[in-house]
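Only one structure is covered here, and it is reproduced in the block below.
Here the complex is missing a single protein chain, while all its other protein chains stay put.
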Amino acid sequence: MKVLVCMSYIPDTTTKIRFREDNTQLDDTTIQWVINPWDELALTRAVELKEDAGTPVDEVEIVMVGGVRCEPILRKGLAIGADKATRIDVEPLDAFQTATQLAAYLQGKDCGFIVCGIESGDYNEAAVGGMLAELLDYASVSSVSSVQFDGVTPIYQRDVANGKEQVKVDGPAVLIVQKGFARVPKIPNMRGIMTARSKPLDVIPAIEVDPLVEFVMYTAPPSKGGVKMLNTPEELVRSLSDEAKLI
Amino acid sequence: MSILVYIRNVGGQLKKQSLELTAYAKAMADTLNLEVTGLVIGTIADDELKKLGNYGMSRLLKADDEKYNQRVNRVYTRIVEQAVNEVDAKYILFPDNAQGKAIAPRLSVRLKAGFIPQVLDLPSSYEPFTVKKRAFTGKAIATVTAHTERVILTPMLNSFGLRENARDLEIQSFEPHIEEPNSRLELVGKQLSEEGLQLADADIVVSGGRGMRSSENFALLEELAATLGAATACSRPVADDGWRPADEHVGQTGKIIAPNIYFAIGISGAIQHVAGVSGAKCIVGINSDPEAPIFEVADYGMVGDAFQIIPELNALFKKHIHENK
């Protein structure tokens, strides 16, 4: 059984985010790109399933929509243990355009399931997985925290408001996974790092598709002001509810 | 034309977030001269749903066939889609949580509607539709436009607040046409969680330091925590002295947490302590010493005796929560 992992890349969480061209574009000159951490956990688990002889998973492929600059990230995915990588050669513009590119490639691919990380820390928060499922007309299972197998049938565990549910799907599914799916991301070993370049990394052309939304400008979040001293408990309750809107 | 709000049904209960979402929709509706319509799926009593009227909803579609109690994203998406057509919704609002994120993107594809998650504010323009959203895990705010005929939004919790705006709410049964109601997804097991609130997951944390003076006095903080649905925590010396369990110790050598509100009560605010809570959205310091370093990092501060302030605060929050239910 083949498992497909959709990967996106985001600025390293310690990177300072800056913008250029009158704050209309991300200034990517100093950014260190990394695998979206949720996708990294998804890949980690997929590779663990492949390495576990007790599961039917025998192949892991990673797919990414992005320009040539994201190839090092795909190779890191290969170093971690994916067997094959595919890059769809276009910059992601919004979740819809990204999901449509993925769907065009994934349509009809023989696989057990497709995994997407719950949210990518850039623009597309959590939308690509759901859109992809709809475009492929697959079931989507969100908040997935683990996959087990009943023979060759995957059983997905998802977190719901008041507990956990195990579900199964007849046919392929798109899983939207979160923390817990794997404990920590797998660190690639030397063998993985050395063989990454010899594994297939296919580049395929993008299809024509327009985004549905457009990012027109960026601003810095308001900086944290100083402390506001309050004199009575009433003032505190009011501040927390009316001003901070947290209660 | 109208605005459609997806109302989350949590085992027959509404969440406060749905009220806020309704109030947000109402503010949009007032500008655009539209009505706010809701959709709720699964079994839920009308009495509970009536609350939505207080926040400006005038019509609610209720797809309450039992067979929909089990959420299947694919099916739910189609139900919402049919509701959108039924009420000719131009704007569709979902909560910014796991359920919203599971359905809204699917709907976006079906409707070819621009999808904008993590919305921080009311739209700044409707021609073209323009709104601010969170980007880069909070390190930036993006201004986004959608040129599509319909737009789907998920406003973030606390982005707008609760504003009452009473309306007569008309609740109607809604019968979607789904050919394969329980298609493809089969439930094979379920466990309800009974564990108490985990410190790491808690939205609100009530934490006490050496200023609480003894193990017994922490009962005051537990009461406040119960009122707020909060978890309890403590500083290191408190855990070291065994006043509180070790797993409640927050800080550099303890847990690192990022709740929405962190109450630091009788905690001096040493950097080692603060290292564990600097990700909190809002820090409230309550300390008898006006020079305590906690006030350098707090958003709100109160100087005074915790033993006096906490019981008063508890009573006030109880009242506040009761009134806003």
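The chains carry the letters A and B, assigned in the order they are written, with residues numbered from 1 in each.
By our rule, a residue touches a chain if its C-beta (ideal position, glycine included) is under 8 Å from a C-beta of that chain, and two chains touch if they have at least 3 such contacts.
The rule we apply is simple: contacts and distances are computed from a predicted model.
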Hidden subunit of the complex - UniProt protein name among "Cytochrome c domain-containing protein", "sn-glycerol-3-phosphate ABC transporter ATP-binding protein UgpC", "ABC-2 type transport system permease protein" or "Acyl-CoA dehydrogenase family protein": "Acyl-CoA dehydrogenase family protein"
Interface partners of the hidden chain - shown chains only, full complex considered: A, B
Contact partner of the left-out chain, one of A:53, A:68 or A:190: A:190
Among B:85, B:124 or B:253, the residue in touch with the chain that has been omitted: B:253
Listed residues A:49, A:79, A:93 or A:174, member touching the removed chain: A:79
Touching residues (missing chain, whole complex) on chain B: 253, 271, 275, 293, 296
Hidden partner interface residues of chain A, rising order: 72, 75-76, 79, 184-185, 187-191, 193-194, 196-197
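Basically, only the chains that are shown with their structure count from here on.
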Approximate Å spacing (C-alpha centroids) for the pair chain A, chain B: 23
For the chain B and chain A complex, residues of the former touching the latter: 10-11, 71-74, 77, 98, 101-110, 112-118, 130, 132, 134-148, 158, 160-161, 183-193, 204, 228, 260-261, 281-282, 284-285, 295-303, 309, 312-313, 316-317, 320-321, 324
Parts of chain A lying in touch with chain B, wherever the complex brings them together: 10-11, 13, 17, 19, 95-96, 99, 118-119, 121-123, 125-131, 133-135, 139-143, 155, 159-171, 173, 176, 212-221, 224-225, 227-231, 233-234, 236-237, 239-242, 244-247
